[in-house]
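Sending over a structure as structure tokens; questions will come in a sec.
Here the complex is missing a single protein chain, while all its other protein chains stay put.
The first chain written gets the first letter, and so on, giving A, B and C; residue counts start at 1 in each chain.
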């Protein structure tokens, strides 16, 4: 059991980032509705445990390429909430001074791989990063995350296959919320578990509860160890739910409200809180303290974003080439 | 056992087309080396049983989209050897008067779906044909064939998945000769059987001996019955060997000659002949008669192709649009 | 006449064609319960059911390829890509299958396929959801490429596209969806391959298409106040290009500027300029100018994106530069 190695500081960190992700997301959705944000936002409420529970395992030599709903990875790999938030507001203090969005930001120095707005398009790139890791002789891994719907794309297939043939240190992390925009999983695939797809490539496929941050941690830790030892890629499927519409503008009118509400009974934060309190790892007042700190970081970041300038127009045509 | 339904005429037909395919291929290779042919040819020697054993099952309402190594389907779906051969010679009597090659020829009236030189590119089209069959309410099926290497393409994945989700009457037939040009199957995929890939889509996957025409027949018949009953697609994997270089121009210098020679011990024609003679289904003199007839058809076709005219240049810019 | 938004006009065209011809169906992602990413298909599932409004998995290559196959079977698919940028992943099916199928059958097989897709920037949707793609497929014989600029044309051209037996790429601009315009009550079509003079003038021809027609008309209004009488021509169809209507305008005004949203270099404006300098060489009084976006990917932030995009002022400036040359 890898989770046994977690110490109280780790638990604090997990809870901190779970809470921060949730609180930031709620604020973003609220501010978006007030017309203050530029970036098209895809809420990760209810899905926070996946990025947080796996992202916390990534070290300095590791890379991550987050999906559009996987904000946690950014924070855990050192992107500041300030720059992320500035990105959402389209400010010059955001990623690449406003040229890229925050949810696809790339920063190789911090191990963050630029995503693609073309669903699935980042997977072959992540495999290339994995190839680079191997060529360097490093013990690093690259984690690329994506949704269940993304697994229908040809690029998913080509990337999975190539990573498996070359035994590259790539973790394919699927956030299975059983929805792709307005399509349900039955309209996406004729199988019930995405992890089955791993067999087609001769790589291990694991399904775990994506709303249990410790289950995410456990499954990811095993896959990382395997990859570091040269065992090659793993497909990790984390089951979860989408609480909101697809994007901030989506009224989600095509889903049964009662069903969506029921998802909220399986809240990754609540789930974790219960474990922390029951096992006495953290006390209620610890949680309060952590929450307050996280809220402050978020509020500061929003303030920073609001105060920041818009990009100066004279940078628009710079740095197309190096 | 579907093979039990075969009558002597069927056996004759199977043997006729096996022999015709082999003899035609040998002649094409010979003539190519003499510089008489225009079309880049990919020999199907040693792999004839797949197209013949499955193609014989296709009826009037069925469609086929052959791979570059699956000549048998054309003959069995009514394309004449004359036009195919004329195509190889680049003559006006070839498919679409020389605009298309013979190995990708399309003729929807005869149930032949135009292939693509982009490996894998025909699969989504075949799925669309399957959709059309379903929309028509017909009992037909569409069979699309491709090699093991082709299964690495994104289009394979997208096509398989869509056919499975929509339960379309599509037979995906993989000719697994364990080679893709100069790449061996170990360099293509980290699994040993292509049929495993079917599980990723929730469709049945079957592996059978592609050098045993009756095994091919049996597996295909079951999949067709399933599809006609609305059971959806099947992935059929037929194992075989590539006897020659990838294309006529390939000297095949990268393979161990002894190994390639050993493949010839597993000849689909010999294998079938043995069964026919052992079971007394056909006699040696029947085989001789059939062979002679097939040779005559091939020789006549070559003669026809040689005698045919080159296309008149004034047709070049016609029929780009209807 | 009724007033419809481009969104409504396109939806009406699809609806009427679905009603008219049983072979027509819609195929794409989240068209049904979701109603399409830009709500173009809202309400159609309820009216026509899932066999006509077909939601696919997230597989653009399969969407296009499957549409090709269905068209070969005699159906008339209207396929949607959520964003034109995704044509990159349907490119092979479009270029190597759809565009060539008729020729490869020597005309014996029609290929009635419409591929709809919204393009363009101005909505801070970032570099992968804002591009203009028409020039990427302009060098592909076998395709028709249509880009409406208003509700009337959108409806009439889409109906023509659906009835066309050739593959038609129908490129919509996302900023047009809410633009309203007059549309005739009854049945009508707009022919593919005909450009239209949308504002007469004598001093210069502003040749444009899609969303930039609006900007060109705005520019013409500003220019009029400064005594410059600009003609505005809406290209409407890039392939086949209506060279005669364009050339006639330029022969009259003796000056021309081509305006599109894509970056200038390698954009469709090059083709139009090349054709026009040939067709109107002896009339031209100044080089043909081009206005387009900057030579960069589409930046995400509003400020940068606005600086990147062509706009009314840039058109005005270019026209003045040519007129006072």
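The rule we apply is simple: a residue touches a chain if its C-beta (ideal position, glycine included) is under 8 Å from a C-beta of that chain, and two chains touch if they have at least 3 such contacts.
Computed from a prediction, not measured in an experiment: that's the story for all the values here.
J.: Which of the chains on display does the removed chain touch in the whole complex?
T.: So, spelled out: the chain left out of view touches A, B, C.
J.: Which of these, C:45, C:125 or C:273, touches the one chain of the complex that we don't see?
T.: C:273
J.: Identify the residue among C:89, C:207 or C:291 that touches the chain left out of the display.
T.: Of the listed residues, the one touching the omitted chain is C:89.
J.: Using the touch definition from the top, which of C:52, C:76 or C:128 touches the missing chain?
T.: C:128
J.: Would you indicate which residue among B:53, B:154, B:169 or B:268 is in contact with the undisplayed chain?
T.: Per the contact definition at the top, the residue touching the missing chain is B:154.
J.: Could you tell which one of A:81, A:127 or A:301 touches the chain left off the display?
T.: A:127
J.: Which positions on chain C touch the chain that was left off?
T.: The list for chain C reads 85-86, 88-89, 91-92, 95-96, 99-100, 103-104, 127-128, 135-142, 239, 241, 262-263, 265-275, 277-278, 281, 284, 286-290, 294-297, 299.
J.: Just the residue numbers, please: which parts of chain B touch the chain that's not shown?
T.: Where chain B meets the chain not shown: residues 38-40, 90-92, 94, 98-101, 104, 116-121, 149-150, 152-155, 180-183, 187-189, 246, 250, 254, 310-313, 315-317, 320.
J.: Residue by residue, what part of chain A touches the chain that was omitted?
T.: The list for chain A reads 96-97, 99-100, 104, 106-108, 113-114, 116-118, 121-133, 135-136, 154-155, 158-159, 161-162, 165, 315, 318-322.
We take it that only the chains that are shown with their structure count from here on.
J.: Answer with line, ring, star, complete or other to describe the graph linking chains that touch.
T.: If you draw each chain as a dot and join those that touch, every dot ends up joined to every other.
J.: Please tell me the distance, in whole Å, between the geometric centres of chain A and chain C computed from their C-alpha atoms.
T.: Taking the average C-alpha coordinate of chain A and of chain C, the gap between them is 36 Å.
J.: Just curious, how far off is chain C from chain B if you go by their C-alpha centres, in Å?
T.: About 41 Å separates the centre of chain B from that of chain C.
J.: Can you list the residues of chain C that touch 2 or more other chains?
T.: 56-57, 59, 61
J.: Name the residues of chain B that each touch 2 or more other chains.
T.: Residues 154-155, 158, 161, 165 of chain B touch two or more partner chains.
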